[in-house]
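Quick one: structure below, then a few questions.
Of the protein chains in this complex, all but one are displayed in their positions.
We just call them A and B in the order they show up, numbering each chain from 1.
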Amino acid sequence: MAMIVDNRPTTGGTAAVPRASRRFQRLRQDKLLVALGVPGATALILFQYLPLLGNIIAFQDYEPYLGIAEAPFVGLQNFSFLWDGNPAFLTAVANTLILTVVQTIFVFPVPLLLALLLNSLAGERLKRLLQSILYLPHFLSWVIVVAIFQQMLGNAGMLNTFLVQNDLPMIEIIGVPELFKALLTSQVIWKDAGWGTIIFLAALAQINQEQYEASAVDGANGRQRLWHITLPSLKGIIILLLILRLGDSLSVGFEQIILQQGPVGAEASEVLDTWVYNYGIVGGDWGMATAAGLVKSVVGVLIVIGANKLAHMFGEQGVYQK
Amino acid sequence: MSERAFGRRSFLVGTGGAAVLLGMGSVSGCGTGGAARQANTVASNAKVVLPAYVPYAGITPDLPATAEGVEAAFRHFPKQRPKSVPEKPGNGETINGMSHIYLPVPPGVDRNSYWAGLNDRLGIDLKLQMVPAADYEQKFATTIAGNELPDVMQLRPVSNLPALLDRQFTRLDDYLAGDAIKKYPNLANIPTQHWKATVFNGGIYGIPIPRGAVSVYHFIRQDLFEAAGVSPEPKGLTELTETAKVLTDPKARRWAFGHWNGVQQYLLMMNGAPNGWRAEGGRLVHQFETEEHKQAIADLAQLWSAGIMHPDAFSDQFPAANLFAAGTVAVNFFDGYLGWNTYIQNGASNPDFKLALMPVYTRDGSELASWFRGYVTNVSITGLKKQSDPKKIELILRMLNWLAAPFGTEEYVYRVFGEEGVDHTVNGDGDPTLTQTGLTNTAVPIRYLSDAPAVIYQPGRSQDADVQHAYQTKVLAKSTLNPTVGLFSNTHASKNTAVEKAFTNGVKEIVQGRKPISTLDDLVKTWRSSAGDAMRKEYEGQL
Partner (left out) sequence: MSTMEKSPAQARSGKRPVWMERPNPLVQLAKALALGVSVLLVVIPFWSVIATSLADQKTINDSGGGMVLWPGSVSFDAYQAILSGGVVTRAVAISVGITVVGTALSLAATAGLAYWLSRRGAFGARPMLMLVLGAILFSPGLIPSYLMVKQLGLLDSWWSLILPVMVNAFNVVVMRAFFQGLPRELFDSAAVEGASSATTLVKIVLPLSKAVLAVVGLFYAVGYWNAFFNAMLYIQSTDKWPMSLVLRTYVVNQTTIGGEQVGAGAEAMPPQLPLQMAILVVALVPILVVYPFLQRHFAKGVMTGAVKG
């Protein structure tokens, strides 16, 4: 019988038993549990980890026709963008960081707020209808989203046509470098806020309704229930998502941005991913593109470890336990 | 996603952009990553004997092709449809091919009578991998990396192309050089200048997909010009500006000009800027480095501030065709010449719609400006994988020969229009028109494996042949050729797209008035140090 006990001490077993055999014993105990996870683990190792070995080309002057075996090693040459002070690269890093901060502050909470708002509606049917409308934009590709924004807010779009025809001054929104980051942010909200509610709605569904009942009986009002029941129940998933988002700090909407760089120029719009695309991938510089990817991943790992530590300091679980 | 598609989008990137893509060529720069075994040098490439040019004489056009590069024109489809390939190229063999596709993907061969019929005529089971044009870059790279090459495939101007060709593709000199090509008369019908771009490592490595000397047109809505009472041939910058002002009425959502790059290219021609590069006494000067370019940018900034360009003209997602069809913009400068077709169709619902073409005059309006001749020389080149059996190479070449059948031949009719009564119908004048079935079925992208030189022909619109022929004759009277066409620069293949994009971004800021024109000098300096000077050196070594 495989015991599944949540609070089993991790350093179980007696000291007299050698480590290896203890481990074997645990494997025997958990064999069914492990077996359940093996198919998924195999897929990950096969399609995520083994191909990662290909990242060796970050240290090579790689050409597809040569292959990894024949491509010459060039040391850290592909990483030189990190220290050679290329102004275009530094601009890209700065823009990426600004966008990450802005979007973490303004984009991340929106689905949560929307989910709480939907959840507070009494009518289940209305709630579902609204939610199925709000999640629709997620299914549009960025090309289409950009086109729709242009149709609505462009300099010759619906809004400005209306203004011009009524002798009012035009409002330039699209194609203005100063507003570009705000534009990107609002597009992300429009496209994905509704979609983002799904995960929170699922978490809300898991809350035991009896808690609300009990607290209402104790005289708690709506706001108190929100603060003392709802949010604490969501805390775990919020922190989890936040940490994973931070781990992905160096990625901010590649396709969305590359489609709209034209009118505003690189200074306002170049981010790390577009920079790597423009200067690495387009020119067939596989080594540099891979090196940049590695750097991003390593930074991501450091951020996740840091954020997770921080979460532990506040007594939260984070992504993984201590 | 990719800006390096071979099609029209790449024109929009800017001059060099298209040249990167299309003017693939010989010599130099087998840069890093394993040198080609046979040197890709000036000396070795100069020794290459290009295929002989034997123009096809079986069909007489209504309006002849000229030495200047004006294409032959046909008012109606020729009644006589001679066979250009007497024997079936194959005997039931299978050939794998790969090319990009611009059209909705056609049904597979077992549900596509056109494709089945094609295979039957070829005597070959042609298996084609089709790749959405925007994704070809990635597919190409993985196909090469996985060593999963099809027998015949469309090539990309990737970095270190000479070394790649040397390793994995067939050198075709024994089959095509000099008179050898006469075994493949339809391939011999491709003019010599197109073959230059197939020379690498001292040999011929591909079949060019040729485009004409006038590969782009400046389209205008003549009906809008007439309604506004202005001449469709404004002479010089002042007249152009005045004309544009008359055509513009923001309240009615009407502007004279559309996408900014089209206007830029028009002004570059008007100012006499080089077509990419210019040879000045053995030294190459790039367009960006010239006073003419600077003047064109200053002029463009003027036009922009005059409010006669569409306010979203700098958008990368500018729906030029839609806006032109709607008359929201009256002029669509510098668009692919096949757009003639598209615009005629888009305008069909509007009885007033009238399409015309605008020539370019010099800035002072005194004479016609020099045309950017052969802006697109080849759409791409087609490579043949290395084969152990030379017979297989000959078989593939016979197939490509069939596919390159010239306009008016029986093979051409089937290749482009399919089976009469199924894929197309024929009107009283003998002009074929694709049916809905034909439109779906004939989308098989064989035209990117091999194609005949273009001609002017618009089914059912005989007068269009005269209009286009006259326009080509007019603009080609004086033209500038890019001296680097057909030359390969590795810096160009690997770096140009990014460097030119950075340059263009800076230009756009100047034009929009966010930066002073003086910053152009800095942009040029950056361009030179990051790629320009290196490309110059690589090209100059080959002249």
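Note that in this section a contact is a pair of C-beta atoms (placed from the backbone, for glycine too) under 8 Å apart; a residue touches a chain by one contact, two chains touch by 3 or more.
Please read all numbers here as calculations on a predicted model, not as lab measurements.
S.K.: For the full complex, can you list every visible chain touched by the one that's not shown?
M.R.: In the entire complex, chains touched by the missing one are A, B.
S.K.: Using the definition of touch stated at the top, determine which of B:222, B:342 or B:519 touches the missing chain.
M.R.: Residue touching the chain left out of view: B:342.
S.K.: Of B:116, B:145 or B:422, which residue touches the hidden chain?
M.R.: B:145
S.K.: Tell me which of B:417, B:488 or B:503 is the one touching the absent chain.
M.R.: Result: among the candidates, B:417 touches the missing chain.
S.K.: Of the residues in chain A, which ones touch the absent chain?
M.R.: 1-10, 12, 23, 26-27, 29-34, 36-41, 43-55, 57, 64, 114, 117-126, 128, 130-140, 143-144, 148, 151-152, 161, 190, 193-194, 198-199, 201-210, 212-213, 216-217, 221-222, 236-237, 240, 244, 247-248, 286, 289-290, 293-294, 297, 300-301, 304, 317, 319-321
S.K.: Residue-wise, where is chain B in contact with the chain that is not depicted?
M.R.: Residues 5, 7-9, 101-108, 110-111, 127-135, 138-139, 141-142, 145-146, 148, 253, 317, 319-328, 335-342, 345-346, 348-350, 379, 416-417, 424, 431-437, 439-441, 447, 457, 459 of chain B touch the chain absent from view.
Assume only the chains that are shown with their structure count from here on.
S.K.: Can you list the residues on chain B that touch chain A in the complex?
M.R.: Going by the criterion above, the answer is residues 1-4, 32-34, 141-142, 144-145, 147, 158-160, 163-164, 167-168, 250-251, 253, 255, 310-312, 314-317, 319, 328, 493-495, 497-498, 501-502, 505-506, 508-509, 512, 514.
S.K.: With touch defined as at the start, can you tell me which chain A residues reach chain B in the complex?
M.R.: For this pair, the touching residues of chain A are 61-67, 70-72, 88, 143, 146-147, 150, 154-157, 160-161, 164-165, 170, 174-175, 177, 255, 258-263, 265-266, 278-279, 282-286.
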